[in-house]
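One protein chain omitted, others in place.
As written, the chains take the letters A, B and C, and residue 1 is the first residue of each chain.
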Amino acid sequence: MMDQMPTILMLAPFIGAVGLSLLAWRRPAAAMPVVFGALAITVLAAVLTLREVLANGTITYLLSGWDRLPERAAGMAVGIEYKIDAFNALVLVLIPAIALINALYLRTRLAVECAGKEILYAILYLLLVVGLCGMVITNDAFNLYVLLEISSLTSYALIGIGRRRAAHATFNYIMTGTIGASFFLLGVGYLYIQVGTLNIGDIHEALMASSELRELASIKVAAMMIMAGLWLKMGLFPLHGWLPNAYRYAPTATGSLMAPLVTKVMVVVMLRMMVSLFGLDYLFAELNWRPVIVGIACVAILAGSFFALAQRDIRGMLCFLIVAEVGYMVGGAWLGNEAGITGAAYHVLSDACMTFCLFLAVAAIILRTGEHRLSAFRGAFRKMPVAMAAFTVGALSMVGLPPTCGFFSKWYLLIGGVEAGQWHYVACLLISSLVNAVLFFRIFEIALMKVEVEESGSFDVDALPEDPEDRWERVPVGTIVAMIVAATAVLTIGLLNRPIASFIATWIGQAVEVAP
Amino acid sequence: MIWQLDLILLIFLVITALISLRVRDLLGASMVFGIYSFLICLLWAGMGAVDVAFTEAAVGAGVSTVILVATVYHTRRVTGGHKRASGMKVLSLLLMLVLGGVLLHASGDFPALGDPTSPANDHPVAQYYIEGSYQDTKVPNLVTSVLADYRGYDTLFETVVVFVAGIGILAVIGVPTARMRREEVCGDTAQFGEDSDLIILQTCRLVVPVLQLFALYVIAHGHHSPGGGFQGGVLFGASYILLALSGGLREALRRLSESMSFRLAACGIVIYAGFGLLCMALGSSFLDYAILDSILPGGVAMARSHSMLIVEAGVGFTVTTILFVIYANLATRGKLEGGL
Amino acid sequence: MELLTLTAQFEWILGKSNYWASTVLLLIGLHAMISKNNLIKKLIGMSIFQTGIILFYVSAGAKHGAQIPIVHYGHDSHESHDKAAHAAEHAADAGQQVAEAAAPAANHAANHAADATHTLGETLYVNPLPHVLMLTAIVVGVATLGLALAMVQKVYAAYGSIEEDEVLDAIADSTADSTVDSTVDRTVKGTPEA
Partner (left out) sequence: MMPILGSTASTVTEPSLLPVFACLASLLAIPGILAFRKSPNAREGVTFIAGGIKLALVLMMVPGVLSGKMYEFRFFELVEGVGLEFRVDGLGLLFGIVASFLWLCTTLYAIGYMRAHHETNQTRFFSFFALSLCATLGVAFAGNLLTLYIFYEMLSLSTFPLVSHHGDKKARTGGRTYLSYLLGASIGLALPALIFCYTRSPEGMDFMTGGFMAGKVGATEAAILLLMFAYGFAKCGLMPLHSWLPGAMVAPTPVSALLHAVAVVKVGVFCVIRVVTGVFGTDFLLEVDAATALQWAAAITVVVSSLIALSQDNLKRMLAFSTIGQLGYIVLGVALLSPKGVAGSMLHIAMHATGKITLFMCAGAIFVATGKKYISQMEGMGRTMPLTFAAFFIGSLSVIGLPPTGGFISKFYLVMGTIEAGKIPLLVVFLVSTILNAAYFMPIVFRAFFPRGPTAPFRWDRVQEVPKACLIPILITATITLLAFFVPELGQRLAALMVPGL
């Protein structure tokens, strides 16, 4: 049973989705229980897999039972295989866990925002999780593309199901996403034509074995196309155009699922491509792209931060912050040292949690107040203490203040920057932290104080009616639980950064002493 | 490969591509794009990629064109000039020049076209597929065996991609209230094709059964000849689309309602994944058909062969129904009423 | 001599022609996706872009003089192995007998026959793997196209146009009018804050 866990992890949401289509086509009430059940099984399987990986090291799972057939295929993989190493296993827990917690929020919104389409939404929701997990778990470059497309198509639909305004945003997203995925496919094609296999590990070995192969221009172009494709999908500035509108106009539960996960999983894929496919030696010793890419990342960080500063719409602001965070991760990964990559990988986890936390809190506040500009926060601390507590934790993490996880990811990234001597990257990280501080404390100010807002005049926190009903959060319990869990995760991941960083370090494959 | 033919095809390809993008009449553009697809089919067939050509003919030239036409029908037929985009155009051209330069530079060290010793063709894995797959699976069509067995996991998700597209389109443009009404109205006394042209109607009466029979053949005979679940499924779906085009969507929906379509589509995937799960239940890994020789007759290789057939049938179910649903929704703006 | 180099050049060009064509198609499609104003034109561009990539893959698997990847009936594996070995021996013999000038070519052929164990018997088969991959890519392409067309219809229903500039104008107008278009939140044109 244990060795089937990776497949169970993939199949639970998959079967859930198909089962909904098969048996519950006209029964919207079945949607949420199936989502919860399927995701709970997935989380369980992921946790068991993680435990297994921690105990016994990397897991390889051969699908279709095609062994590596040493005598007949020169030891190459003829089938598709899963490969779950320390970092993968962590991400595999993260994806269904966030989806599961988000389902608590989704439960309250599904019937409102997607009336008449509950089953469709639930199917797409589960299949998105399948796609994201599948991208992380697979060890086959083409299979990665297929799962990438599954996650893309489901996300297009999950966004497009939204309001009128979502239509054009989704169309742009489809265009960009298709270009990105196709670039990725083309890059894989360039590798295939020169190497002849699609298995990530085998390609890596071939590249390591032959220096002529590494000299080839087409391999370099392959690396370029794969990276460009992934950057498009993750929304690295200046390829981010699709991102803010898509997340902003999507149904709120889509936003709070996709914002934490989709771009982050793309970063995970990028890291895997860098570490497991091309290899750090090749990327940093033989291609000298670091200055350029770190430069782009710096611009992304600054641009994202300042665009966020210019936003009046809360969700728009958060979306641009994601653009900045993508810059953090890409820059960190391309610093080319262990601390930088550790920082980028760790930031994937921490950014997922804090973005999730912020999106949930913001969704709750927007729903409660009916406003989606910064003025929605007036008196929020008093009206919605739990939501604001979660928001505060997420915000502090975004700013990078201890002991939240945002501080520690920034810590590793900064160390990477200092060690690599990329001072401009260090400076951009710090500037972005400061801009985030301005952003969020501007909100806290609105929340704490009597702010004279344009139309409604002076607003006194104490003048709020003492009506007990009005004073309570008026947020469904599920959402409250979701927010609390997310905020706790932000703190826990921060405090657990040592073991996480050491998993990541073992993944990077350099000897690093493991915490006792 | 006959290089003269290939060269002519390539030139025509580029020309049709440019035309379909230049033409202002969107219906014309869609048609030219259909021609483009057929040309590229020829090219692929010439290169020995018969299954790809078959699929492209059915999907690219057939279904794509039909759904393009359906959308043009429901939006605008003529596109205006370009009022705004000149700056964008220059930027894009510059980008294309750079990208083209990079890609052509990279193509400099590709092995020559058709070189049997190129890394991709000479790789042990490629050799293994050609040499070993018949022994392993007793399926002469290598594409089928690689598709449904060695890379069966990929194909499962390929089927899911189709499924997602159907669900997604319904989610995006489906109109829930109209849909309910439609389901109720279904099955009333409306006559088949009462407002259609007689010639079209009679032609379809002849063509549809033949098409469906052929589709079944393609699915079933995919082991021995070009074809398989996708190609057959597309053809089968096309038969329903033909029915809807000639006799009215209502008639087609009466035979294959939307909810039934999705149930069947899910059934197809369940067949596929269920077979994989069965392998797991018997103690092997997911989709390892070899273990099924305890259930299926004819030894390990034949067990693989039979499993592939069943799995392809599952794919066929899904593709058939989903393509029809995609057409039905796009042709009616999600209302499932009226149609083209 | 001159003629020979010309032929060589021509062969070289032929050897690249598909890759170049695929690049050209890819660029045409991509250019249309970026610069066309009409959403359907963008989608046609997208399809052309994807076929460019498919052409690339299929070309990567092509072999001169090879059969379609459906093996002939009746071949048992042992038999075919024997045949391959025979073919190799024959070629090698031939290589020893011919004049020195021709030796490299013959050796090449011999190596070929020996290397090319992916022939069953004398038959050379096309590499099936790219075909499998491209079947998937085609299906993905049509799925994306379908979903994108649905979005086009939704855009048209919302803004009455499928020209991008008109759509953007309509969006700008609708936000300026502060229309309420959702149960969740209002879209209000942002006014600068105090």
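Throughout what follows, a contact is a pair of C-beta atoms (placed from the backbone, for glycine too) under 8 Å apart; a residue touches a chain by one contact, two chains touch by 3 or more.
Only a predicted model underlies this, so the values are computations on that prediction, with no experimental measurement involved.
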**Complete:** In the full complex, the chain left out is in contact with A
**Message:** So one chain is hidden, and I want to know which residue out of A:80, A:186, A:232 or A:415 touches that hidden chain in the complete assembly.
**Reply:** A:415
**Item:** Omitted-chain contact residue, chosen from A:426, A:439 or A:486
**Value:** A:426
**Item:** Chain not shown, touching residues in chain A
**Value:** 396, 399-403, 408, 411-412, 414-415, 418-419, 426, 430-431, 433-434, 437-438, 441, 444-445, 448-452, 461-462, 495, 497-498, 501-502, 513, 515
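Convention: only the chains that are shown with their structure count from here on.
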**Item:** More contacts between chains, A-B or A-C
**Value:** A-B
**Message:** I'd like the Å distance between the centres of chain A and chain C, where a centre is the mean of that chain's Cα atoms.
**Reply:** 30
**Asked** Counting only residues that touch at least 2 other chains, which ones in chain C make the list?
**Response** 26, 30, 60, 129-130, 136, 140, 143-144, 147, 150-152, 154, 157
**Complete:** Contacts with two or more other chains occur in chain A at residues 142, 146, 149, 153, 156-157, 160, 170, 192-193
**Prompt:** chain C touches which residues of chain B in the complex?
**Reply:** 1, 3, 6-7, 10, 13-14, 17-18, 20-21, 26, 29-30, 33, 36-37, 40, 43-44, 47-52, 55-56, 59-60, 63-64, 67-68, 70-72, 74-76, 79-80, 82-85, 88-89, 91-93, 95-96, 99-100, 103-104, 107, 110-118, 120-122, 125-127, 129-132, 134-135, 140-143, 146-147, 151, 154-155, 158, 161-162, 164-165, 168-169, 172-173, 224-226, 230, 326, 329-330, 333-334
**Message:** Applying the document's contact rule, which stretches of chain C touch chain B when the two form their complex?
**Reply:** 11-12, 14-21, 23-32, 34-38, 40-41, 43-45, 47-48, 51, 54-55, 58-64, 66-73, 75, 77, 80, 112, 115-120, 124-132, 134-136, 138-147, 149-154, 156-157, 161-165
**Asked** How about chain B: which of its residues touch chain A in the complex?
**Response** 102-103, 105-111, 118-129, 131-132, 149-154, 157-158, 160-161, 163-165, 167-172, 174, 176-177, 259, 262-263, 265-267, 269-270, 273, 277, 279-280, 284-291
